[in-house]
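Note that one protein chain is taken out, while the other chains of the complex remain in position.
Letters A and B name the chains as they come in the text, with residue numbers starting at 1 for each one.
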Amino acid sequence: MASDTELTLHPDRLFPAEQAQRKVARAIFAEIEHLPLISPHGHLDAGLFVRDEPFRDPAQLLVTSDHYVVRLLHAQGVPLADLGLAAQAEGPSANGREVWRQLCAHWGALAGTPSRLWLEHELFELCDLRQVPSPANAERTYDQLVARLAENDLRPRALYERFGLEVLTTTDSPLDDLSLHQALQDDPTWKGRLLPNFRPDAVVDPGNANFRKNLARLAEISGEDTTTYSGYLAAIHKRREAFRSAGATASDHGVPVATTERLSQREATATYARLSKGEGSPAEVEAFRGHMLDELARMAADDGMVMQLHIGVVRDYDPATAQAFGPDIGQDFPYAVEFTKTLRPLLSRYGNADGFRLVLYTVDETTFSREIGPLVSYFPSLFAGAPWWFLDAPDAMSRAFTALGETAGISKLAGFVDDTRSLFGIGARHDVARRACAAYLARLVCEHRLSEKEATKLAVGYAYDTPKRLFKL
Amino acid sequence: MASDTELTLHPDRLFPAEQAQRKVARAIFAEIEHLPLISPHGHLDAGLFVRDEPFRDPAQLLVTSDHYVVRLLHAQGVPLADLGLAAQAEGPSANGREVWRQLCAHWGALAGTPSRLWLEHELFELCDLRQVPSPANAERTYDQLVARLAENDLRPRALYERFGLEVLTTTDSPLDDLSLHQALQDDPTWKGRLLPNFRPDAVVDPGNANFRKNLARLAEISGEDTTTYSGYLAAIHKRREAFRSAGATASDHGVPVATTERLSQREATATYARLSKGEGSPAEVEAFRGHMLDELARMAADDGMVMQLHIGVVRDYDPATAQAFGPDIGQDFPYAVEFTKTLRPLLSRYGNADGFRLVLYTVDETTFSREIGPLVSYFPSLFAGAPWWFLDAPDAMSRAFTALGETAGISKLAGFVDDTRSLFGIGARHDVARRACAAYLARLVCEHRLSEKEATKLAVGYAYDTPKRLFKL
Partner (left out) sequence: MASDTELTLHPDRLFPAEQAQRKVARAIFAEIEHLPLISPHGHLDAGLFVRDEPFRDPAQLLVTSDHYVVRLLHAQGVPLADLGLAAQAEGPSANGREVWRQLCAHWGALAGTPSRLWLEHELFELCDLRQVPSPANAERTYDQLVARLAENDLRPRALYERFGLEVLTTTDSPLDDLSLHQALQDDPTWKGRLLPNFRPDAVVDPGNANFRKNLARLAEISGEDTTTYSGYLAAIHKRREAFRSAGATASDHGVPVATTERLSQREATATYARLSKGEGSPAEVEAFRGHMLDELARMAADDGMVMQLHIGVVRDYDPATAQAFGPDIGQDFPYAVEFTKTLRPLLSRYGNADGFRLVLYTVDETTFSREIGPLVSYFPSLFAGAPWWFLDAPDAMSRAFTALGETAGISKLAGFVDDTRSLFGIGARHDVARRACAAYLARLVCEHRLSEKEATKLAVGYAYDTPKRLFKL
């Protein structure tokens, strides 16, 4: 951004200032900028593509539904209700205009954050906006955006094409019947590839408030008897099969810690018997969670679904706010995590197993050089997931590339995942990640650690080849 | 420093070598270099300004009383006694000359540390020294410094003016009657602004060896009955009022961990009853400490005093040394800390409260991207404090800017605090911090993430506007 009022996207953005490195970064980036996008982990609603309706309210689209932006504006003192939360209108309500004014008023506070980069990219590239949002132009820009959103080339399927998506993935509960995915597959006019991702947290975490209810629903959807441990495992197995039939190649797991101690068959059966009736101590909840992580790894080693692990955030931090405004509004906060000791049981069993794949995501970047890098630099099954949530930013990515690249080599990075709830932001996010990758590799080239040709090959691997191969897409 | 014998201050010091970034850094720095200093947290003695006497012994001033320098020279094998400790003379004793010789002998060992930068700045700018201290010139430079210190423009009040201080803050116990602050306010010849800061550790930490004695003194100074929990709270409340009357806008809290679990009224009353009589288990000490952190936050949300939290150092590490030479001699050492889980109870109660402000300081920099950055990027009440103690250095500041800037935006940094025990060093410390800020922002400008104009505005915010507004000065 060169001016303070004219919105621009500098072609060299995020490249190092030093000219030799910049030149190499530019050259590497040119080779990956337009590669198809592989998006193996994200949080979009499959219904978006089934309905394929135009987005209508820019504030809803760019602010209210983007928990990164909600978080940053809330930190500036804007009440959540003034950001459109709790009363999430579907159309361009009077409310949308109010919310847009908040973004315009606090545009400066986003300076330096990745959200600012993504918004600039989305506004410039997709919305054709050429003015920096400001209180002075809030009304005018809001109207412009409403008009622009009505155009067909910004409807979900058009965006899928425009971004060059080759495959896009949702994150789904085993209790989801995947009917939306089915509807898409049955729709001859849909040319894309939208795959579900098996996220069984709701039925494997006995600490979940709805655990018993979820087990009942699991029985229903699977046709298995979940009152017994063996029936329960069979039900999970069946849902995995159903997901695989719908194209899923991966599962995802969100747990507080990566404990993977296996219970004996007898212990597991007895513990499940208590937990499935709403009994059991907190220690049993934790033990069973750890056991099931191993059990799911066992299934993954067997059926080949790629396992993804997200650990280490307190979700819905302030209970009162969560109750009023719901989850996923930007208040999931990280804490220090451990992989080496906790994953040891699991890795001793499946770490060298053919076909087993485990991708580790973290918001505790200290683990990149201390645990994730070392572990993925040894186990063929392990890969380092993209820096997650607060770390999904150019400087944080640069630190991750640096720590992991030296320890494990770039080929052990699972590639970028946009992990987004915002379809609009997918292009921008991959653009930033690919620039960060090019900038990192350009430094290595200029320090004579790699040839430019080799660096380019590594960049292509990171941006496309590795995630495609690793996630079996 | 260009030569090894001539002392110089390069105008571009601490700016990146790359020319484009350096040019921008220079331009940004030019806009903040001469802004008034806001110093909302430090450890000076108010008596300095009441007496306004010249400093007399350069060794006492620059070595003995600066725990950073004491620490570094001790690490080189110099006994503490040879650094003037234990026998801290007030004037230029024979001892001062000996101490100065130690600094001259070990000048090279300070290379690369911030203390070296600060000393160079102080010697060059304030003392007009133009020679690098060395064994060869130790006698001569000592004499020169003694002569220079005798001049009126280096007396405390003159330094206050010279540094462009707009407000300066001390750190004070509730047991302090603030008579020195009062004396200054009553002195018509004092033109500055020196505010106390409410630091109640001595009366809220039952682990303090003098806790009972302190409660007795608290009763005396407040006129409240501290034998009951309600009287105790009333006494603390009264002291807060007294501090606020004396101009205090902030409190400061040093605790081992950030636990903030509230006790019930009944538990608190009963626990206090035991602890105030010198009874109570270690677990009760800890529980009460956590409870009082919450209680003090409740008071802060009510009376609007800005709360500052310093956690995570073992103070007076080697007990024998502490006994012989006292506290604050450089042996407070950090350990890993936790904010996310421990602050959750407190933030769930006051995190969104109007007027509540909490500034988090750490010496565990892993928390910048993992906990402090994320939390301040959501809660309107929270701000990231300046990197503390060992992190008060240009490269460490650069890492903090990078981690916090991306996660939360620069506006959520509380600004620089010099945190110093050395009046002489205030100018140098703010100079280094402002240079580090300019260098960081210049990189973002050259990577096309910000315009230079916007970066300059952010720098002004960091250096002046934000601390002034945040600390209600």
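What we mean here is this: a contact is a pair of C-beta atoms (placed from the backbone, for glycine too) under 8 Å apart; a residue touches a chain by one contact, two chains touch by 3 or more.
In this text, all values refer to a predicted model and were calculated from it rather than measured experimentally.
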Given A:A111, A:L154 or A:L375, the one touching the chain that is not displayed: A:L375
Contact with the hidden chain (one of B:A246, B:L360, B:A396 or B:L473): B:A396
Identified contact with the non-displayed chain, of A:S179, A:S230, A:S281 or A:S348: A:S348
Residue in contact with the excluded chain [from B:A46, B:L103 or B:L117]: B:L117
Contact set of subunit A toward the excluded chain (per top definition): 18, 20-21, 336, 338, 340-341, 344, 347-348, 351-352, 366, 369-371, 373-380, 382, 402-403, 405-412, 443-444, 446-451, 453-455, 457-458
Touching residues on subunit B - with respect to the absent chain: 1-4, 10, 12-18, 71-72, 74-77, 108-114, 116-117, 314, 317-321, 330-331, 333-336, 363-366, 390-391, 393-396
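In this section, only the chains that are shown with their structure count from here on.
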Centroid distance [mean C-alpha coordinates] between subunit B and subunit A, Å: 40
